[in-house]
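A protein chain is absent from this complex, but the other protein chains hold their places.
Lettered A, B and C in written order, each chain numbered from 1.
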């Protein structure tokens, strides 16, 4: 039936190249998720009259997105040309779409967060006549940020999925759910840390939902991927990180559900959720890079796919032809 | 790109050009930079082209040497040559780097007896010193006749080992000068 | 080559060393030609060849002899071609004894001098006498310079009157050349090839069948060789064997035929035509030797007789024109055209003898002109130690090559044999101009002169050799101006007044004009000559190099012709200029049958046009244009006039292709297999182990490894061969200084078979040390199936491949040990070229010892092998068995 694809390569050298991204990009993945989730929480606080939650969420969103952006620019080959990201709008490029999302989201978050800061420093910011404008536009800015919060959290999954890196590409159908859940539980965790228990109710719920989403999405992804391409997720550094992230997610989730009310436990579970999210991002990031370095992860899944298509009678779409 | 956007019209911003040219996916003309539009090979902008022959092996592939501002900018195959038809081997293709190689020497160096370092010497002095030594050694090791009394009129004190990358004209002058001076031990790579 | 139906590449690695030339082999292959590569290694040439036949290095004559035997016994030789155009029917002198009779020697061998007296090889004359060499008197017995006899004759070979050559056109008489050749190679059987070369009989059958099927009227086979053949102590005979085979198959002088010499360097053909070589004057006229050419008369008589056929008979015109070119007015009839200005040779003064002269403090000054002997010449250590004895050394090169920096960072400094502070040699390093910074002409491997125009001026203090030597000549002449010393006359009377351009540099075209030659008096005095047939021996013409006459015909520089290839026929006569007379295929008269009609429509090239009464065709006919095919001129005539209609080989004394070489070669009229100087295999064909006439240098620093059968042969059990890579250029002077080429092949390596690696415990890509009686080097190990162990002489012979581009120094982008350090000096007697393609060594894992331990290791190996000055240097292996009076056998003292 499907001939067992025995494995040959060119002196063991990689077939595809890993993305030249350092840990900065993994940090951005994590912070992007946190920012997205926090903006949603901020909007929630804004609509349901939870001022502390709103303020903390907005500030954490701004902090997360600015540190993330700096990390992104630092990783560029030519940082001084970072503005070229907005040179075109290419719908086929997740990084282009993502850059526009990031810009839009950042403006909204910045405006709303500055308003918060202004209040915190009880209007001592040198705004002058702008203050009134700021107060007026603060609400809609919160909406605008929240509007782009979801896409900010999800686009990074498409960014990784839309590459030739075996493990990322193989999981491109479930990766968005993993990243969205990870973003949710991370921002919720952060909210549980920063916001007193009484206003953090929704955060706790959101966190629980995120945990459930993450556990399911991760399981489904690993199951539906080509077994060979999934190996890096369970091996080496990446495997360890993902295993720990799973434990922390479970622990954080349990903490939130059972004793979310007690401040100490909330903070602890918030921390574990944050850590879990970070570990998921770093784990998936590392697994992808290592899958690109070993030719086997490119060749064997492709040979299996080709053989399966041929077995199914589709014989005209192979790059190797006899005539 | 954005920072030099201001002076040019807003219309040049690729996002806008994507819409204007219909290249919505931003793949082709909409994203080309002015520098890309003006692109051209340095062979077209060279001051002159000279036909030459590759200095490496004896196949004698034709080469075209492009010069700009009195500096060799490109050496590639000569399509007119019936021998090589514009093609070259790796060494032939590296001829431009042979000429402009960073390791190439362009200054005369001199090492005095027992010294451990090179020192610089200007060209005219060096050639003059060599001429003196040539004459002195020639006189010291001159043999008018061999032991059997037969005319030999030569010196065995001077020898030369020429490379086979010398021109015919250069070989001719070397052979002519050395033979007239009686230095018979001129040799070259043809024998190694 | 593009027209060939079968191409045998042997003794060359064409795809790697002449890649662009290889396009024509690829073209032929695309058209269906068979390409066979015979080489000890499976190389990039073999990768695209139809068949690779691994052969033991040094056993080529056994294979070629077996092919000759195959062609004759199976009656596949080209009958009309052979009987008309070769000396097959000629009878040889009765005294001739073949190697079959004397256990490997030919008649006339004198163990005292290690050279042959060739009288017994001559043609038999009408009344049973011998056709003597006129003018040289009866020259029997040993002669002091006989050892150097080989090179005293120039290209045409010695003079030979053709008048009464005896023939037996039925080819039955045992004394005919044909029968001698048949008998000589009778024992070269496919089984012998299996035993001596390690080539399976099936492979031999395939090779033999393919060659013979692709020969004859309709099809031609072409051989291509390079230093793989020439760099042997029996090198010339390898090529002779191929020549005999090709003549028998009618593959000479025809399109897609011949034996293509793939010369190695840009103008190496040029540097033998206008030779910076000790034994030749321009145009292959020999340098005069003391004792043989004391007067102009002796000289001209020795090299060509007026009664000899062919253009070589006019050697007097060529010589006198050369003397006029060099000494102009000072060369007058009264002083034999200044013949006495020429220095004389007293034996061989090749580069290796010169280096030995240095070691004996006889040589004071040395010029290195774009050459890197410290890495490129055999026995690298001897080269470097020799240079340390010099008083002054001038190195002209693009880069600071190892031959200029050995006194600072050479291997001997590291091993402690030399201390920089003790080396007295003054070293001048003068930067040279590259090939685009000077105008001039190269002569490539098809004898084609191509002009290079100057693109830019040389940078910094760089100078071309033309500028340097012109200036050096001027300064020397100025310094000697006042001298009335008779010694300096040749220098002062030299024609050295070349027109100079604005920077004072000589015009290269003026030098080319002098080479081309001009009329000196009469109506068109000063006008350039247009063909060498216009040269006169009366001093009315001058020519720097007669074979180049015509390159500057009617004042235009034909080497600069640049009519694009696509606008002219395949022979492309209007691109550059091929000597002689812009002819592309030599001896192309042979492409037509004796009646002047082409052998076949497919292989048409030149033919006799009855109504025009002329030879016509795609190329300049290599024959008197108006000489009808059937003409039989008066035998008393000499020179070109004597050529009969069916004498295509217009340079040979009898106008025929020589299957049997009565003169011209010093180590035998017929190629005979001898083992190399160092070989783990005993010569199974004859008792004589090595070539008796090879030039050996028994010296303590040039010890040889004991050969098979003698004690200690197992200390150096393996055979190694040296070779080049596409990415590097000879000694690396023009490639190891270039980042782009250095990164393609960064490190010195050796190629070994998996079996040898297992036997010696060599780890792939690990380090190995290779030891020979001369030195030891280290190299990374490439274990590959491309090297195949061969079953030879009853035991397995392992071969090791060593590229020789790397050298020890600090200036190159990449450096490494030099393979040539392992080689000793044993020369081919005819052309003095060293044997660097086959030698014995041992190999062991790990890096080589540093410092003095290196010398200790080499010495320890020498002791274990018990090798002494005498090892391998005995001329006659077994005097008794080879009909030599044992009393006179003694090791040659030299």
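The rule is simple: contacts are C-beta pairs under 8 Å (C-beta built on N, C-alpha and C of every residue); 3 or more make two chains touch, one makes a residue touch a chain.
Throughout what follows, contacts and distances are computed from a predicted model.
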Missing subunit (named according to UniProt) among the choices "Cytochrome C oxidase subunit IV", "glutamate synthase (NADPH)", "Ferredoxin" or "NADH-quinone oxidoreductase subunit N": "Ferredoxin"
What chains on display are touched by the one that is not shown? A, B, C
Contact residues on subunit A toward the hidden chain run 8-11, 13-21, 36-37, 40-41, 43-44, 47-48, 75-79, 81-82, 84-85, 87-88, 90, 92-96, 98-99, 149-151, 153-155, 157-159, 161-165, 168-169, 172-174, 176-177, 179-180, 183-184, 201-203, 205-206, 209-210, 213, 292, 295, 298-299, 302-303, 305-306, 310, 315-323
To test your reading of the contact rule: which positions on subunit C touch the chain that is missing from view? 15-16, 19-20, 22-23, 26, 30, 42, 44-48, 51-52, 206, 725-727, 737, 739-747, 749, 764-765, 780, 782, 784-786, 810-815
Touching the missing chain, which residues of subunit B? 1, 14, 21-33, 35-36, 39-44, 74, 76-77, 79, 86-94, 96-97, 102-103
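In this text, only the chains that are shown with their structure count from here on.
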How big is the gap, in whole Å, between where the Cα atoms of subunit B centre and where those of subunit C centre? 28
For subunit A and subunit B, what's the span in angstrom between their mean Cα positions? 57
Would you pick out the residues of subunit A that each touch at least 2 other chains? none
Quick check on the complex: what are the subunit A residues that touch subunit B? 81, 83-84, 86-92, 96
Using the touch rule from the top, collect the residues of subunit B that touch subunit A in their complex. 1-3, 13-15, 18, 24-26, 30-31
Sites on subunit B touched by subunit C in the complex: 48, 50-62, 65, 67, 70-72, 75, 79-85, 87-92, 94-95, 97-99, 101-114, 116-118, 121-123, 126-135, 137, 140-142, 144, 146, 148, 150-154, 156-192
